[in-house]
Each structure stands twice: as C-alpha cells, then as structure tokens.
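Below are the structure tokens for one structure; questions will follow.
With one protein chain removed, the remaining protein chains of the complex are shown where they sit.
Note that the chains take the letters A, B, C and D in the order they are written out, and that residue 1 is the start of every chain.
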Amino acid sequence: MGLQIAFWLLSAIIVGSALGVVWQINLFRAAILLIVCFLATAGIFVILSADFIAAAQVIINVGAVAILIILSIMLTREVTRGSPSNRMGLPAFILVGVFAVCVIFGVITTTWSVSKVPPTEPTTAALANLLLDGSGFVFVIQLSAIMLISIIIGAIVLLKEKE
Amino acid sequence: MAPGLEHYLILSAVLFSIGLFGTVVKRSAVLILICIEIMLAAVNIALVAFSRFITPVELTGQLFAIFVIVVAAAEVAIGLAIILALYRQRHTIDTKKIDLLKW
Amino acid sequence: MNWITIIPEVIIAGTALVIILLDLISHKRFLPTTVSIGGIVVAAIFTLTADYSTPLTIFGGLLTIDGWSSFLRIILLAVTAGVILVSGDYYAKLKHSWAEYHALLLFALTGMMLMPSAGDLISAFITIEVAIIPLFIMAGLLKDSRSCEASLKMMLIGGIASAIMLYGMAFIFGSTANTNLGEISLAISSMSEVSGGLMLGILLLAAGFCFEVAAIPFHMWAPDTYEGSPTPVTLYLSAASKIAGMAIIVRVFTTAFTNPQSLSAEWGIIFAAISALTMTLGNLLALQQTNIKRLLAYSGIAHTGYLLIGIAVLGVSQGQDGQPTLLFYLAAFALAEIAVFTPVIVITRYLKSDETGDFAGLGQRSPLMSLVLSLGLISLIGLPPTAGFMAKLYIFTGAANSGLLWLVIIAVLNTVISAYYYLKIIKIIWLKEPVYTEKISLPLLPGLVTILTATGLILLGIAPYLLIKLAEGSVIILP
Amino acid sequence: MSNIPEILIWLIPGLPLVSFGLLLLVVRLFRNRSVWNGYVAIMATAASFCLSIWVLFNIIKSSEILLIPGFDWLTLGNVINVKIGLIVDPLTAIMLVVVTSVSLLVQIYSLGYMHGSKSFNRYYAFISLFTMAMLGLVMADNLLVMFMCWEIVGFCSYQLIGFWFHRQPAARAARKAFFITRIGDFGFLAAIILIFSSTGTLNVMEIHSMAAAGLVSGTIITWATLGIFMGAMGKSSQFPLHTWLPDAMEGPTPVSALIHAATMVAAGVFLVARMYPLFEHSQTTLATVAIIGGITALFAGTIALVMNDIKKVLAYSTISQLGYMMLGLGLGGVAVGIFHLFTHAFFKALLFMGAGSINHSTGTFDMRKMGGLARLMPWTFATFIIGSLSLAGIWPMAGFFSKEEILASAMANQPVLFVLALATAFMTAFYMFRVVFMTFTGRCKSPVKPHESGRIMVIPMVVLAVLAICAGWFNATGGFSGLLVSDKAHGWLYGIFGILSHPLAWISLLVASGGILLAWAMYYKRWISPLKVSSRFWAPYVIFSHKYWIDELYEKYIGQKLLNSGLFNLFNRFDSIVIDGVVNDIANLNLSSGKIIRRVQSGNLQLYALFFLLGVAVISILAMLAR
Partner (left out) sequence: MGILSIILFMPVIGALLIVLIPASNVRLTKYTAFVFTLIPLMLSLYLFGSYDRMSGGFQFEEFAQWIPAINANYHIGVDGLSLSLVLLTTLLSFISVLVSWKTSFRPRAFFAWLLLLETSILGVFVSLDLLLFFIFWEIELIPMYFLIALWGSGRREYSAIKYVLYTLFGGAFMLAGILSLYFTAGTFSVVELYQTDFSLLAQALPLAATFFLFFIGFAVKLPVFPFHTWLPDAHTDAPTAASIMLAGSLIKMGGYGMFRICLGLFPDEAQHYAPLILALAVVNIVYGGAITLKQTDIKRLIAYSSVSHMGFVLLGLFALSELSLLGASLQLISHGLITGLLFAVTGILIHNTHERHIKKLGGLARQVPVLTAIFVVGGVGAMAVPGTSGFIAEVTVFLGAFSTSVVSSAPVFTLISLTGILLAAAYILTTLLKVFFGPPKPTFDHVHDVTLMEKIYCGVLVVCIFAIGLYPKLIIDILEPVVASMALLWGG
C-alpha cells in the first residue's frame, strides 16, 4: 500500500516538475524543477528496488548535471531573458500526443512476460560483479572512459580562448 | 494493488513525451538540453522498471541505466561546452536567433 | 583473447592519447599527422593480417568480430587516413587545436570502428556515443559563429535522437528480456507474434539510426552542420560516420530482427519508404544549392537514400542478399566523397568561398583537381566507367531481385534528377570562363589522395570484382 | 531475235550513261563552256539512236518479244528478288526510237540554242542522264526499276527546269514540277507495294501473266492500276496534277521540247501502255483513264485559247494532247494511245524548237510583242506551219492519223467523250493558228531585229518537220497497228488516202479547218476583234486566263493556308509548346519544388526538432499498425 502511495506521489511530482520545466519561463526555476524531477525519479528507482541507480541518479544527475546546468545558465546570463516558448506549441503538442498515445497503447496492449521472481537486493554488489568480473562490461567502461576523455578535450578546446 | 510494469511504463512515456515536447517548444538551448535530460530520465525509468519486472535477477536493465546516466552526463557536459562556445560568438542561446545556416 | 581481437581499435585510441601527450612536448605541424597516419597504418596492418573468417564473439557477446567488422574497419581507416591527409590545408584555421583535432578524429574512429561489430544493444549505444560525441566537438572546432551553430544543431538533434534510440532499446529489452542481439533474435523467433512494444522499440531504434545516416525526416541537422563545419570534418561526417551508421544498422537489424519473415519484411518496407523519400527529397533539395558544401550535404542525403535501398533489400530478403552490395556501395561512396571533397577543400580554401559560382573556369586553373572532382561527381551520378555506376548497378540489381523494382525505378529516375545538379558543377568548372587565371597549386598530400581515389574510382568501375570478392567474404553470418 | 547481241541492247541506255559519267563525274574533262561537252553527249545519243533503229527493224522483222534476264540487284533470300533486266517488244522499240531521235535532235539544236551558256557540261550531263533514264524506263522489265528510272527522269527534269537556278521563277518551277509529280509517284509507289504484296513479284511479265491467269483479285487490280494511273497523271500532267507543266516552261526551250513535250511527259502514257494487260482487267480504271484524259484535253485546250506566252500555249496544248492520248488509251487500247504519242513527240518537239528559235532571235516569248516574222525567219515559219497543221490534225500530216484513231475509238465507245474530243480538236486548231498568225503575220513589234537562226538549229527543225508529216503514214501502212495489234491488211497508199473514205475523217477535218478559219478571221483579217470576243464572253475568258484558279487553290489555299500555316503550324506549335513544354515543365517543376521544399530547411533548430518529432510520430503510428 505504501508502495502504491509512494508511486503515485512520486509520479505526480515527476510529471508536475517536468511540466514545470517546460512551462516555466524563468530558466533558473526550470533548473531547480529539474532537480526536483531527478530526485523524484531517484525515488521511483528506490521503489523499483534499484538502490544503486537511485544513488547514482542523485549523485550524478542532481549533484553534477543539474549544478552544471545552473552554472552555465548563470554564465550565459540567460536568466534575465527567460526561456519563452516558440509558436510551434500546437503542432508539437499534437505530434507528441500522437506519440504518447501510441506508446501508451503499445504498452497496454503488449503482454509483458513479467517475472514473479523477487528482485535482487541490494543491487550494488551484484552490479559491481556484473561490471567488473570480466564478463565484458569492463570494455564498455573503457569505452566510456574514451568518451569522457574526448569530452574533456573537447570542452577544453571549445572553451579555450583563441590565442 | 501495487503498481505494475505498465504503470511505470506509462509514467515513463508521459515523462518522455513532456521532454520531447519541451525540446520542440523551448527556445533556449540550455532548456532543450534539460529536456533531453528529462527524456533520458524517462528512458531510465523504463529500463529500471523492465529490469525489475522482467529480469529481476540479472539486472541487465540496471546496468544499461548506469551507462545511460553516464552518457547523459557526458552529453550535458559537452552540450554546455558547445552552448557556451556559441554564446561567446553570438551572445545568445536563443535557437530562434541561431539560423545563420539555412536552406 | 578479447583484447587482442580489437587491437586495431586499441591502437587507434592509443594513438590518440599519444598525440595528446606529444602535444605537451611539441607543437610541430606534421607531428600529429605523422603519428596518426602511423597509427592508422599499424591498425590497418593488424586488421589485414588477422583472420576473421569465423566470427568471434568477445566480451560476453558485447562485440562480434567477423569479416564484416574487418571490411568496415579497413574502409573507415582508409577514409580517416584520407581525411587526415587532406586536413593539412586547414592547418591555418585549426592551428590552435591541431593535436586535439587529430585526437578527436581518432577517438571518433575508435567508436566508428567498433560500431559495425556491436553485438549487444548496450555496446551499440556506447559505441555510437563514443563515435558521435567527438564529431559534435569537431563540427565546432573553427569556433566561429557558423561552426558553433553547426555543432549545436548536431548536438541537440543528436541528443534527441539518442534519447529516442535509447527508448527504443528499452522497449526491445523489455520485450525480449535481453540486450544481446543474438539472444534477442532467439527470443523474437520464439514469440507467437510480434508485440506492439517490440515493434515500437524496433522502429524507434530505426529512427535513432536514421539520424546517424541523415535519412529524411531525421536529416535536417545535416545540411547545416555540413555547411558550418570545417570542410575535412564535413568529409568525415558525410563519409565515415555515414558508413559506420549504415554498418551498425545492418549489424543490428540483420542479427536481431531477421526472424520471423513478417517482421523482417516489415522493417524492410519501412526502410524502403524512407529510402524513396530520402533520395527524392535529397535530390530535389540539392537542385537549387549554390554552396558546394551544402550541395554535397544534400547529395549525401540522396545517397543515404540509395544506401537504404540496400537495407530495405536486407529486410525484404531476410538478410539473404545485399550485404556485399552494400559494402561495395559504401566503399564506392567513400571513394567518390573523398575524390570530390579533396579538391573542394583545397579550392575553397584557396578561393575563400564555398559558392559554386566561384568555381568558374577551374578546369583551366587546376586541371588535375578539376578532373578528379569531375570524376567524383560522375561517380556520384552513377555513370560508367566509375565505381559509382557499379555500386548503383549492384544495389539496383539486388533491389530488383527482391521485388523492389518500384524502388529501383524511383532510384534511377532520381539519378536523372541528380545528374542535373552534378553536371551543373561540372559545367561551371569546365565551361565557364575564369575570372582570375592564375593556377591553383595542389599540395602534395591532397594530391596523393586525389590520384589514389581517382585510380580507385576507375579501377572499381572497370573491375568491380576486385572488391566484390572481398565483400562477399565479409558478410555477417547469421547464427 | 537471237541475232541481236544482248550487249548492244544494254548499250542503248548504257551509252548516255557513259556520257553522263564522263561529263559530270569526270569534271575536269572539258571546261564548263566547251562545246565538246555537247559533242560527247551527241555522239553517245547518236549511237544509241542507231542501235534503236536497228532494234526496231529487227523487231518489225521478227515480231518477237525479247526478254533479257539481266542480273540480281536487290535480293533477299526468296522474299524479294529484283533483277535488272530488259524487255524489248514493239512498244519499247518504238519508244526507243522516239526518245533517241528527239533527244538527238534536241541536243544538236541545243548546240546552237545554248551557245555561250555557262555550265554546258551540267546541261549535257543531265540531258544524257535523262536520256539514259528514259531509255531505262521504257526497257525495264521490272516495276521497281521502272520506278527508279521514272524518278531519275523526274529529277533530271527538276535539274533542267531549274537550269537557270538564279532566276527565281525557274527555281520555283523546278520545285513545283518535282513536288507535284511526286504526288503522282506516291500513287505509283503505293501501287508497286500493293502489287508486290499480292503477287510477290515486281517483274512486269510475271505480273501480267499472273493477272491473266486470274491469280490476282479484281479489287487489287483496280486499286493497283488506279495507283499506277496516278503516277501517270503526275508525270503526264493530267488534271488535276497538271499545274507544274506550264510553269516548267521556265526551263531552256530545248529541254521543254525534249522533256516537257516529247518524252518525259509521255512516260505516263507509256506506263499505262506498259501495264495495259493489267488495266484491261479493270473497267473502272479504264473508264477513269478515259474520263480524266477527256477532261484534261478539253480543260487544257480552253486555257491554251487565251494564253499570250507562246510556250504557255504549247504547254497547255501538250497537256491537252496528253489528255488525248489518255483518252485513246482508255477507250481504244495501247495502239491508239501510243500512236498519238509517237506522232505528237515529233510535231510538238518541232513546235517547241520553233518557239525556241523565235525566242532566240526576238528574246521574248510574249506573242503580243512579236509579229511579221514569216519573212524574217522563213525556215522557222515553214517548219512551224507544218507542226501546227500536224497538231491541228490536217490531212495528210501525222497528227491527223493519230487523232483520227482516237476520235474513232471514242465515237465507238463513248459519245460524250467523242464530243469532248471533237471540241478539243476545234480548239487545238484555233489556238495553234492564233499563235501562227500572231507571231508570223502582221507588223513586226520586236524591238530588236529578228533574224533566222543558225544552221545547227534549223537542221533539226527540218528533220522534225519531215517526221511531223510522215510519221503518221507509218500507221497508214498498217505498220503501227500491225506492230501493236498485228494486222497488216492494206498497202500504205491505201492507208493514207483510204482513210478519207471514212466520214469521220471529214468531220474532223471540218472541225479543224473551222478552227483555223476562225483564227484566220480573228488574228489575220481582224474581222472579229479578239478584244470584243473577250469582253462578250468575259466570264469564260476570265476563268480561262486565270487557269481556273487551280494554281491559287493549290498554292495559296491548300499549300499555304491549310497545310503550311494551318496543320503544320499547329504541329510545330504543339511540338514546341506541348511536347517540349511538358518536358521543360517537368524540369522546372523539379527545380521549383526544390525551391519550395528547401524553405523547410529554415535554419531554425526547433523546426528541425519538430520534423524529427513528426518522423517519430509517424513511425510510432506505423508500429501500432504493424503490430
């Protein structure tokens, strides 16, 4: 029961804050709402017994991403100008509506092969095993590292003042 | 009744749609980036939900979600760098005004 | 074992790191070029010497290394080498990030080289991101307002595309309980029917891939980005990233979604429709262009359309035919793009203009470059005796064989339309009187590239079996 | 007949061909103006003439038909096998003599007439080619070869009419002649095709024997013969394809004498004669031939009444006489028609030479500017009178006999046509003597002092004058009809005089003398003023002098208005506006649609995103549908 309440509550917060992000003119507030949204998402992850993901979500997305965004909003001094919407709201709404309806329809009509087995909990150790036991995901981590290096190089190159 | 897989998926779909809608209508490049983050969050909800309900033991979905988070962060980082670089040139991040390249 | 099989990629990534490190010591102009070419050559040697006749599944199924992978590795390495060799002309503009430029090029290459080998949704996703994120940066390397705009557009649309693709992957994972492509295939063939969720997943994934290869309507970033980017990067985008994108589409779709037949035919037809749309609109849009880079961007889009015919054939024929054809087309397309872009890079740098009108009388100012440029354009039209003709012939043959004759007819009529704008350039080059008459000299390295590609174009146009044989040995063997 | 070596028969057309080759192809042989050109041609023709005479006598002697098989020319398996071979029968033999003799005389005459002209070699070359083709035409045993010669003859006529090509009227007349005869050839060619497709052969003899055996259906014969007759109408200038002949008078007069009086125009008559065994199977065609002939005879005669140009009068007279021949062929048979052809060739050639002689000295063809030439040009006058009498049909001139034959057969078969023919005979006598009186009598109005032509021109005229008198007696011996119909009953003196025992002879003599008398009264004695006559009968006068407006109808209304600026213009506009327009429109549509579509590529990133979204939405719908 508690699970149910938590789900609906978190869902409401997620949807509400996401709508707020879209709705909000003020950039700064939008960024704050994003943090709310991320936190609520972390909550959902907890409900789904994905504790590691929830933690990662909080640490990376809330702690780093959102802060980065806020910083850059400040750097670009866009706060004052706000973030108005353009005039493509109606067509976008219709198309997104079509998309959403289709997805939801697809979700509902599909019979998912739901497993009754209780989930692994806690997940951290299990995930660590998966990632690092040599089954191959090390490779993906290495790739991510390459990606991150290129991002660092890229960010430096892009933001380096021209000599 | 405990929320089932469909509930999470619908939540994910709604969140994804909001993000998608945002990318189209918000003029600020940063906000578009934020909306992309929202979409990725929605993807993560779906992934974790699938992981919980379909492969509760193997945790493949969760593993996937970790990489999604990593990539999302990376994209934000590089995205913001690009936005800042552009801002230095044009002093705006309003997509409506960024249309030197067209036709 | 695992790491040895991907040693070319490791070498490339390592070379990139070496370049960064060397940059701390020395800022010599030719150092990054030399090192990266050296790395590429070594990687190529490793690729060529290894035997991939039996597919190797490594990293727990994350990667599958087989003939397909090695063939594309070679193409990609060659294209990258070409790009590096012709980039020399851009030194003045990219001086401030010369080493980084090379490093990023190689990082992207690492991702691209792994893309065709992806054996799992997760590795597919990550390799794509590894490949594409450096491209975002490279598009903006000029750091002027056009270049930054190009980068931003690609990045934001790319972000949306990633999200869509991931969403699709999530649904595929949810429907099949697996991320490994082979396992997915098994799971789908054991299903009684293809569920809505799975179908949604597959098509969203397709949409994400379509961004990669700039297929209509997911192409709209491409012309802007191509126009704004440094021209070598444009070449890299239009040749290498398109090739890698096509390769991963083939890999994922043939491995995972070829069974049952109904499913395969369905995405085949959808790709066929996208293909028809892409080539027609791409060509129509190109008709009015006067900026050479933009024109080539649209022409590239049109060629995406022709390439998608190959994918459609794969779908319709359940992966039976079409792979060698597609490989041949990719090689021919890469050659033609390099043949066209190399002179364009040199010339536009010299003229300080991208407008086709300024190419007037180029035939007298630089006969060799004009000749190679014309040859490349003729190959893009698909006229004999160039590789482009053989490539189109093969791909049309395959399509006709799979009952897609309607698509072939659309495609050949499109060839007629495309001839108009390609010939317009040829006309300007050879038929218009030049305003200035001083010669444009061709630097050594681009000169080498032009001669090599021109030779390749003709050679493949006359004796296509040289490559076709190889391509036939490089197909993805389905489990 | 075996006593004639084949090679000599081949030489008859071969020699003029050699002459043509020497003159035109070996260009540097003589200078352009050299009379040696003429000598070569004349020698060749003379040799042909001798051979022809010899052939004629041999034929008369043995009365056989000689077939020379020749050689394969256009062969394709057993589908088609055209051999170039020769027929030498009485008909051919007569034609050979006519052609070679007139050609020879004309060439001799030309030496004087064309004296000083540029391009002597071109002139003689084409005359030679013409002679060769004409001989080939009469000898050919094959429809296709006949057609070829037929066309080459037409081409030579074109070249010679337009000999003075720098004169606009001559050039136009040449085009007109070639084009209008081509309309007739259209029918001829169609007939050949039709015959080939139904008999599988083009050999004249084989066709005749198949027709005789009844292997060819009547309808096909009718259509085929009508087609052949259409060809004949074109060449022989029958109504309504006659309009080219008067214009053709723009050519040098000797050419008119040879081609447009004696030989080529008679080729149509010959053709009908050659194919007569086929014509006999179709009463419809024979009736058509007779009716067209009759109409042409009368119709051209009326126009000749009012012409003031001496050559025009002769031209219409020729048309009229050709009509006569056709009438004869249609009603009486080969002998009747060919006999008139035979005599006509001589006296009409003579008349043309006379006209040329007059022109040579006065420099004009307009009779109103002549007069009183009788004393100044006695030889010309004498021969011209003989020619006129012969044409008018006065006993014992040649024309009398041949005309008599035609009138007789007309009276026997078709009273209406007989009346027509009689009226024509009256008009013929009238207009010929109108010419004689206007030209040779009265006061000399010529600005230059006329003089008699040189010997080289007079001699041929004298020879022809003799022939114009005697040629008719040939038949009076029964020789002619004997040749053709094989009947030799009476002696030749009986033939000449005995004919007068026939009442018809007196009727026709009466009519002809009537015409002469009327002309005498109007143009010599001036009892009746021609002006008054023309104003009294103004309606026919206007119609005749405008040639029934047929030229205007053809050129202005049909040629210019209906076809050229009507139908053809329509086609042309359709081609450039519709067909080419559609092509250009498609191209422009592509270009402009490119222009419109590229507007979508507005540079606005969010529009791009919207399109991305559109794609995703469509795909998700597809996914739901494909499920």
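To be clear about the criterion, contacts are C-beta pairs under 8 Å (C-beta built on N, C-alpha and C of every residue); 3 or more make two chains touch, one makes a residue touch a chain.
Quantities reported herein were computed from a predicted structural model and do not represent experimental measurements.
Peer 1: Counting the whole assembly, list the visible chains that the omitted chain makes contact with.
Peer 2: C, D
Peer 1: Which residue, D:V35, D:I53, D:A171 or D:I621, contacts the hidden chain when the whole complex is considered?
Peer 2: D:A171
Peer 1: So one chain is hidden, and I want to know which residue out of C:A391, C:A419 or C:L442 touches that hidden chain in the complete assembly.
Peer 2: Of these options, the touching residue for the absent chain is C:A419.
Peer 1: One chain is left out of this view; which of D:I68, D:A190 or D:I507 touches it in the full complex?
Peer 2: Looking across D:I68, D:A190 or D:I507, the contact with the absent chain belongs to D:A190.
Peer 1: Thinking of the whole complex, not just what is shown, which of C:V10, C:L393, C:L448 or C:L478 touches the missing chain?
Peer 2: C:L393
Peer 1: In the whole complex, what residues of chain C lie against the chain that is missing from view?
Peer 2: These residues touch the chain not displayed: 324, 378, 383-385, 389, 393-394, 396-397, 400-401, 403, 405, 408-409, 412-413, 415-416, 419-420, 423-424, 427, 430-431, 463-465, 468-469, 472.
Peer 1: Give me the chain D residues in contact with the hidden chain, please.
Peer 2: Interface with the chain not displayed, on the chain D side: 72-77, 79-80, 144, 147-149, 151-152, 155, 158, 162, 165-168, 171-172, 174-175, 178-179, 182-183, 185-186, 189-190, 192-194, 196-197, 200, 563-564, 567-569, 571-572, 575, 579-580, 583, 587.
As a convention for this text, only the chains that are shown with their structure count from here on.
Peer 1: Return the distance between the CA-based centres of chain B and chain D, expressed in whole Å.
Peer 2: Computed value for the inter-centroid distance: 96 Å.
Peer 1: Report the inter-chain centroid distance for chain A and chain C in whole angstrom, where each centroid is the mean of the CA atoms.
Peer 2: Measuring from centre to centre gives 31 Å for this pair.
Peer 1: Quick one: chain C and chain D, Cα centre-to-centre, how many Å?
Peer 2: Distance between chain centres: 78 Å.
Peer 1: Could you list the positions in chain D whose residues touch two or more of the other chains?
Peer 2: Answer for chain D, listing residues that touch two or more other chains: 598, 601, 603, 605-607, 609-610, 613-614, 616, 620, 623-624, 627.
Peer 1: Residues of chain C that contact two or more other chains, please.
Peer 2: Residues 122, 126, 129, 133, 136-137, 140, 143, 152-153, 156, 160, 164, 171, 174, 177, 195-196, 199-200, 223-224, 288 of chain C each touch two or more of the other chains.
Peer 1: Could you classify the connectivity of these chains, where an edge means two chains touch, as line, ring, star, complete or other?
Peer 2: complete
Peer 1: Okay, in this complex, where on chain A does chain B touch?
Peer 2: Listed in rising order, the residues of chain A that touch chain B are 3-4, 7-8, 11, 14-15, 18-19, 21-22, 27, 30-31, 34, 37-38, 41, 44-45, 47-50, 52-53, 56-57, 60-61, 64-65, 68-69, 72-73, 75-76, 78, 81, 83-86, 88-89, 92-93, 96-97, 99-100, 103-104, 107-108, 112-115, 117-120, 123, 126-127, 130-131, 137, 140, 144, 147-148, 151, 154-155, 158-159.
Peer 1: Taking the touch rule as given, give the residues of chain B at its contact with chain D in the complex, in rising order.
Peer 2: That would be residues 20, 23-25, 27, 32, 95-96, 98-103 of chain B.
Peer 1: Once bound in the complex, which stretches of chain C touch chain A?
Peer 2: Residues of chain C touching chain A: 2, 13, 17, 20, 58-63, 96-97, 100, 103-104, 107-108, 110-111, 114, 122-123, 126-127, 129-130, 133-134, 136-137, 140-141, 143, 171, 174-175, 177, 195-200.
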